[in-house]
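The structure appears below as structure tokens.
Every protein chain but one is kept in place in this view of the complex.
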Amino acid sequence: MKFRKASAAAAAAAALALTVTACGGDGSTDDSAGDGSGTGKITVGIKFDQPGIGLKEPDGSFSGMDVEVAKYVAGELGYDEKSITFKETKSADRETALQNGDVDFIIASYSINDERKQKVDFAGPYFLAHQDLLVRADDTSISEATDLNTKNLCSVTGSTSAQNVKNDFAKDAGLVNRGGYSECLGALQNKVVDALTTDDSILAGYAAQDQYKGKFKLAGLNLSNENYGIGVKKGSDLTAKINEALEKMVSDGSWQKVMDETFGPAGYEFEPAPKIGELK
Amino acid sequence: MSSVLYDTPGPKARVRNIAYTVVFLALLIAGLWWAIAQLAEKGQLEWALWEPFTRLPAWETYLLPGLANTLKAAALSMVIALPLGALFGIARLSDHAWIRVPAGAVVEFFRAIPVLILMLFAFQFYAMNTGISSEQRPLYAVVTGLVLYNASVLAEIVRAGILSLPTGQTEASKAIGLRKGQMMTLVLLPQAVTAMLPAIVSQLVVIVKDTALGGVMFGFTELLNSRQTLAANYANVIPSFLVVAVIFVLLNFLLTSCASWLERRVRRGKKSSGPLAPTEPGGGLQTAGAVPARGGNSETVSGP
Partner (left out) sequence: MFDFLEGYDLLGAFWVTLQLTLLSALFSLVWGTVLAGMRVGPVPLMRGFATAYVNIVRNTPLTVIIVFTALGLADVYGVTLGAGDFDSQYFRLAVFGLSAYTAAFVCEALRSGINTVPLGQAEAARAIGLSFTQVLTLIVLPQAFRSVVGPLANVLIALTKNTTVAAAIGVAEAALLMKEMIENEAQLVLIAAVFAFGFVVLTMPTGLLLGWVGKRVAVKR
């Protein structure tokens, strides 16, 4: 076992150089099948782990309302489906991803609010959701938010929905934090918590998953209005173009079709398409 | 089966041992049965939750890319930390106080700080001061944290390895007129590296285990983190968790076995005399399958 310092160092340096260059080149470019036409690509930020909104399917494709809207908008901007690269933008990363130019725009259950508006521009809104509660199907003890005072809530680390409920409606509610919604659903199913709160559009997607069908229901409380917008870099000229695309999507009926197909099976009664630039 | 700690069991002791075995076995089975019954009661053993793991997509889309990222972060960290660690380990042995003291301070400092603190710092540092994309940032943060910590651990391993060499080696190289640099690169390091190889491989286990921290704390898409996306699809939190745990154990078990194999080889090669002689059975109590302590051994406990 001969092991000399010089050769070891050289090998290490070579391996290092190789890996570093390899690192710069990969990322998620494998999603965009290179057709070599060079007509340009567009990168869209979506969620990867929210059924009905944005989900990375087992076969590597993407599904959900946000994905369909993204495809339509990109199509109007002159990009076919093949030239769209989807990137995961987690809630906490969205503003930075736009500011750094990692993505061209973001459709990821991204609610328009004043704090975010200071950092990024929004096109839309394209969807109006409400904060709601998901409870066990056989649980009749929760009919309004104040009922939660004696109950336990589950929330996802980094999300403010549960904290809002606690601050505004039920000060004495217990609060559990989990890494993702599916972990919260496990806790809900096993009666460790009594409700999971976030936007009804997201909750509906989970409730409609095969494994959870019939086990959960939406409480139907409109705790807040969430106007989903399409985030773009501050000052970008994309905003106007995306707004045009969204208007066309509503007027030609594609919007209704996408939403019916996505939320129909879940039995989720979504609000009609909001007017561009009008926040509720 | 006899050991120095107890006599070969006679008839009475044999009966007693059998009694212990039966009681312990009953306890084990009861515990295991409870664990499985609870899982079944909560519907976690339904085939629909496990079935995805028998098909390719779950592996291709989530687990294997996650595992690849785990291995990539671990390999990068080791490759960068090793030369850095060697440098600091040698610097701590320098004749010049102005090299020795700062190197020692740096090493002791980074050994005293949790690797998670280092990762959190690196993550935010890159976000604020560099143009590294949000997608690459978790990898950079994990690797930076692991390099800072493990380079200082490896520095100690290297230093211990060099110090464990017989003084005759140094004296002999001085006698034939080697300069300090030559003595280090031609005589001391090659022997020390061979002796320390098992400890270095063991450290790789620590690194692999630590990568999981980045997945939970800031979204590095390694194995544990990919499990979450997988569970969002198949609604199988517990099954996916168990599968990932088994992958981690198998991977690390492979590395640990590799380390002990290397150690056996190294020890066999050095039978006559040399640095490892003190750890040879020297009249101490040898229990079944015991691995005597080696220079860097205590360090390998350091990570989560």
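Structural remarks
As written, the chain order gives the labels A and B, with residue 1 at the start of each chain.
What we mean here is this: a residue touches a chain if its C-beta (ideal position, glycine included) is under 8 Å from a C-beta of that chain, and two chains touch if they have at least 3 such contacts.
All values reported here derive from a predicted model rather than from experimental measurement.
Displayed chains that the missing chain touches over the full complex: A, B (touch as defined at the top). Although one chain is not drawn, the whole complex shows that of A:64, A:186, A:231 or A:274 it is A:186 that touches it. When the full complex is taken into account, the listed residue touching the unshown chain is B:120, out of B:87, B:120, B:163 or B:183. Touch with the chain that is not drawn comes from one residue among A:175, A:250 or A:276, which is A:175.
By the touch rule set out above, chain A reaches the unshown chain at residues 152, 157, 174-179, 183, 186-187, 190, 192.
Along chain B, the points of touch with the absent chain fall at residues 1, 3-7, 9, 13, 17, 20-21, 24-25, 28, 35, 38-39, 42, 44, 108-109, 112-117, 120-121, 124-125, 128, 205, 208-213, 215-217, 224, 237-238, 241, 244-245, 248-249, 252-253, 256, 283-293, 297-299, 301-304.
One rule holds in what follows: only the chains that are shown with their structure count from here on.
Only residues 42-43, 48-49, 52, 55, 57-58, 60-62, 72, 75-76, 79-80, 82-83, 86, 127, 131, 133-136, 139, 184-185, 189-190, 193-194, 197, 216, 219, 228-229, 231-238, 265-266, 269 of chain B touch chain A when the two sit together in their complex. Interface residues of chain A facing chain B in the complex, by the touch rule stated above, are 1-6, 8-9, 12-13, 15-16, 19, 23, 27-28, 48-51, 55-60, 87-90, 93, 96-97, 100, 102, 179-183, 185-186, 189-190, 209-212.
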